[in-house]
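Omission of a single protein chain aside, the complex is shown with its protein chains in their original locations.
Let's look at subunit A:
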Amino acid sequence: MTNVNHSAVRAAQPASGEVSSARRMLGRIFTMRNIAVVSLVVYFAVFMAYPIFSAFAGSLHDWNPLIDKYDWVGFDNFVNVLTDGLFWKSLWNTAIYSFFSILFRVVLGLALALLLSSKLVKCKDTLRGLFYMPTITPLVAVSFVWMWMFDPQFGMIDKITGLDISWLNDSRYAMPAVIIMTIWKDFGYATVLYLAGIMALPRDVYEAAQIDGANWWQTFRSITLPLLKPTTLLIVITSLISYLQAYVQILVMTKGGPGTDTYTISYLIYDQAFQKYNFGTASAMSVILFVLTGILTILMFKASGDNTEA
């Protein structure tokens, strides 16, 4: 900082030799690297570090902005959250939602990528584009389309299947309906990631396997699948992180209903924060979600690491 001022003062002086040396000094201080790093650190402190700190602090307060309340309560919010039945129900719903969405996303994504990368299939670019359509369309719009498709009166799903199910109003079918919509929306992303992974597979290993007389299934089990593990891990982890945070499809399609049957953890936080204005409770929940996300991510990296060694 003193350097900057010093050279700025000097630069103001008329002596020409001094000016050029001052300029060089300024040039050395205001490099692309320094500007980028300093701005990043400042930006990070203001828009990331400080909010994270505030969230932790807020979770220890009875905090309601509508009545201007911010009172220290220690760990009361956490105790309340962890003894709240709805919190655990939402957590369970989130687990179910994430598990099935990820499972189908991975299996469908891999199967389609294998097919699309085989020589047997024609019109690959068109097919890839079609499968990718749902992924590149906005979630709010797509949630509406599916809400209408599930409509028992005019929705096309009941009309096609001949069923008479009130999908989003029936506690047995509401969560499966949201999961179906999520799988439909997201499998294309996994397909594209797997396609990229398959493109990068080494050809010679496959030639060797062919010479050894390995059949398709053996090749798939012992070569393709293990080599694609980094891709699978990437998909599972990014999916998990995003499904733990999913709320838009719930907000649009079911509003957590019927009753509280499709409450997920992030929808519950949304509900607490921006419908009930219990900022303290919502902050405590978000801290728990943050810790949970971190633990699950690390566990998954660990688990996958152990497998490779075995």
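The definition used in the following text is that a contact is a pair of C-beta atoms (placed from the backbone, for glycine too) under 8 Å apart; a residue touches a chain by one contact, two chains touch by 3 or more; residues count from 1.
We take it that contacts and distances are computed from a predicted model.
Chain not shown in the complex: UniProt lists it as "Sugar ABC transporter, permease-like protein", one of "ECF RNA polymerase sigma factor SigW", "Sugar ABC transporter, permease-like protein", "ATP synthase subunit b" or "Paraquat-inducible protein A". The chain that is not drawn here is touched, among residues A:Ala22, A:Leu60, A:Val178 or A:Val287, by A:Val287. Per the touch definition above, the residue from A:Met48, A:Leu82 or A:Ile96 contacting the chain not shown is A:Met48.
In the full complex, subunit A touches the omitted chain through residues 31-33, 36-37, 40-41, 43-44, 47-48, 50-52, 54-55, 58, 65, 112, 115-116, 118-123, 127-134, 136-142, 144-146, 148-149, 153-154, 156, 159-160, 184, 188, 192-193, 195-197, 199-200, 230-231, 234, 241, 244-245, 247-248, 251-252, 266, 269-270, 273-274, 279, 282-283, 285-287, 289-290, 293-294, 297.
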